[in-house]
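Yeah, one chain of the complex is gone here, protein chain that is, but the others are all in their spots.
Naming follows writing order (A and B), and every chain is counted from residue 1.
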Amino acid sequence: MKKELKKNANTAVCPFSRRGFLKGMVATGVLASIPAGILRANAWERIHYEGKYDIFRNACPRNCYDTCSIKSYVRNGVLDFIEGAQESTFTDGALCVKGYAYPRRVYSPDRIKYPMKQVGRGTGNWKRISWDEALTEISEKILEIKKKDGSLLGMALDKYSGNFGITHYGVEGMMSSLGYTSRFVGTPCWPAGIDAQNFDMGNMWCNDPEDFVKAKYIIVWGGNPAWNSVHTMKFIYEAQERGAKLVVIDPLLTQTAAKADLYVRVKTSQDGVLALGMARHIVDKKLYNKEFVEKYSKGFVDFVSYLKEKVSVEWAAEQSGVPAELIRQLAEEYAKAEPGTIWAGYGLQRHMNGGANVRAIDALAAMTGNIGKEGGGVRYGHLQTWGFNYNAMVQKQPEGSVGYLGKDKIKSEFTEEQEGKAKYSDRTININKIAESILNIDEPPIRLLWVACKNPFGQDFDRPKLLKAFKKLEMVVVVDQFFNETVQNADIVLPSTTLFEEYTVNVSYWHYWLSINEKAIPEQYEARSDLQIAAMLSTKMNELESGSCTFPQIMDTKVWMEKEFNEGIYKYFGIKSWQDLRSGPKKAKLASSASWHEKKFATPSGKYEFSSDLAADYGHTKLPEYKVRRKAYDKFRVLTPHTQFGLHSQFVNIDYMEDFNKEPFVYINPLAAKVKNIADGDMVKVFNKVGNVTVKAKLTDNVAEDVILMYEAWFRKADFNVQNLVDDESSDMGSYKTGAPGVAIHDQFADIVKA
Amino acid sequence: MDKPKLLEAFRDFFHYGRKEQLREAYTTIGAVCGAASSSEEIDWDLEEFTFNRLFTGPMAPKAPAVASVYLDPEGLIQGAVTAEIRTFYQSIGLSLYEMGSEPEDSLAYELDACRYLLLLARKVPEAAEAYAGFIDKHLAIWVPEFTARAREHCPDSLVVKDVLVRLSEWVENEAGTTTQHKETV
Partner (left out) sequence: MVNSKKCVGCYSCAQACKNQYHQEPGVVWRDLTPIATKHYPHRERAFYSLACNHCDQPVCAEVCPVQAHVKREKDGIVVHSAEKCIYCHACIDECPYGAAKDNVVLKRAEKCSMCVERVDAGLKPACVLGCPTKALTIVDLATLDNPKAEQYPPGFDKHEALNPSTRFIRPMAPKLALANKDS
């Protein structure tokens, strides 16, 4: 059927313009006499059958180390294909399995096209409404809340990292411009490690990843760059070619582990123990760097005492599952390498003792003098390139706004602390305990929830509790591109643009490149950027009640983008204006590829702090001491790291992706499977106190005997969500820099049975 | 039969998709074609919900009203099929208000193009040829499949279902007519 059609379409629908009669019609005014339709009638123009492409520069705004610079090829207003930018030595021409699916994602028939309203939450009965109607309904609710409670604390924002284009902080700005509101703060992602690095060094600041090539010993610890930072792998390979040894320490035999010279399977979340064991051996053998510990650190003597009293290599071996002999070997190899480097992944800090794990690893690097060295360091992340104006984010509350009288401050790892001089502030709530918060918070309760750049039903913890919590909300507004479980539980959904449909600017928390993101194609249907939504809301609010919203009513995303640039950015990247980025991304002008190269730490003492008083202030030990891990509450440990085929709930639903990733699996060790009578390909039920998941099994010894593995993803055609098994237990650290502790995502347990 | 008016009504039905416009368009269709379903029994809310489930969203639409979905090898919107229709519109002096913001081969736009050609044909004979080609070689090929798929998913609807049937019949009749016309010439 389709073949026939293709041929017919070619013989096509006669472009009779060759006879040029349309010109004649214009003269006689015939065209003018035809009543206007929904298509625009033009004076006839030459048809351009073939032409060159229009080239645009974009950047992938996803929460990913690699933040690729993209070159987009557009013709006739349509995005045809994309490439990785070759000007960036990091992106170097390549994207990834997700990025290459963008052309398909932009034009997917499944994209949300218009604002829509669900008549009866969860019924699946939706009406199309105009932007004006949508914004009116929302504005009226906002005004109603203000009247009822005397404040806007009943309106809450749930937002995280769905879009890291810098201008998207305008959503937070939108909230501020309405008044003092409730904000879910914190991050489910990396807060424990951030606090750890801040206690130790005063900031989270990693080397330029391109300097991996200079390392002589590389430990990738609790992270999987072969899946989650593919572009860094080439630098690690280069280091190996120059003679470096790659060691991967992880409870799972990941794809990165398969590329290592040595893979060490450690007991989950006992990384701190292992690091302390190594440290003890380094002390015993006097392999520590005398200059560093004496000149640039505080508390080393206390740390050594602690190690001698409380840590032995044998004990560390027992606790971590790594043989004592090997602990000694690793310690010596690492200490002697010039330099040695450690990549501290985010997985190892998603535990109740996660922050402690990172502190112990930091200590290893510090005591061996690897901090501040090119090719060295403990690499976690950085925010050096994020010094924009955050124009869109910083908005004033309207005159007379009433807020929270507590001492809360809005914290975010990405932006400066916003400390207002006003006596009022926003009410902050732990983003990682959204269900519990909605259920329990009162005076006033949360009435209106605005969700942007996040999918709580896809990603958040204790999903069954979240369903209950949503019933309490009076209005739920969700801004998104595709229908997902959160939209399913919304009252109003607003269609958002993709990166190709707006201007913004992007940087990475890993590499040091800056990319412009140009508007390459028009907004699809009635999609609008978060910025534009804020501007439109402001217009509507002020229409209904003058002065009720201070957000600038600017609809041109280019203007927002331009406002982000400042002298600091120009100098740091050696550019004169954002226009310089149209010829390709630019790299920061770094004095050294090493972070902390001047060894001037941002701690209270100005030194690396083995002993941190600040840590004690926040309820932790001063030294990077052993912290016991979470006790298992069921038979198997459940690990739910990221899939390579999606970024949380983005991309897995695209049909291109389904060619390569058709269905979810649970990976079980053959020994465990045998006991449970489970064969490869059987359907299995994974269950615990939180909920359950039914999924197909694959047997592999990539996992330990008592560990089961599922990749966190949300499929279009499968009823699969690992969050049914994850409770909202907190990690140890995170409150200091991000306002709330993280989540012990990998401290979950379950049992399995053949389904 | 006032064909341009009928096309306008079909177009508006699919373009606006809201209760009031659905009702208005349906009334016009009935007036032009004769005897629509009795309007007392119609649950217009249900019709609107059905319309969105089938064609709009926010869930993945069951039967998107875009030719590419049925004609392009991979259902790729803004691919070769859309490009051809865009070229065709340009050749007859039509374009979207914002090129690239929506696919030109959306049903409503194609119906509008038909309407435009019919009106133009009153003055310019070549427009009639273009209209016949557009129906025969394009609409007649995808609309029946589209309406069939849509009808599988609206068991409780009266109006949406009826409009789909009438649209399909109308396209098939037009194709038949134009073929006949060619034979006699």
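By definition in this document, contacts are C-beta pairs under 8 Å (C-beta built on N, C-alpha and C of every residue); 3 or more make two chains touch, one makes a residue touch a chain.
Quick caveat, the model's predicted, so the values are computed rather than measured.
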item	value
Contact residue for the chain not shown (choose from A:267, A:328, A:463 or A:587)	A:267
Positions on chain B where the hidden chain makes contact	73-76, 79
Chain A residues that touch the omitted chain in the full complex	2-3, 6, 81-84, 86, 92-104, 226-227, 230-231, 233-234, 237, 248, 251, 253, 255-268, 320-323, 326, 632, 637, 644-645, 655-660, 698, 700-702, 704-707
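Keep in mind that, in the parts below, only the chains that are shown with their structure count from here on.
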item	value
Separation of mean Cα positions, chain B and chain A [Å, integer]	42
Chain A contact footprint on chain B (complex, rising order)	8, 11, 15, 17-19, 45, 48-49, 52-53, 56-61, 64, 66, 69, 71, 73, 75-78, 80-103, 108-109, 112-113, 115-116, 119-120, 123-124, 126, 129-130, 133-134, 137-138, 141-142, 145
Residue ranges of chain A in contact with chain B within the complex	1-2, 4-6, 8-9, 11-17, 19, 21-22, 25, 30-31, 34-35, 37-45, 47, 49, 74, 76-79, 104, 107-114, 116, 119, 124-128, 483, 487, 493, 521-525, 716
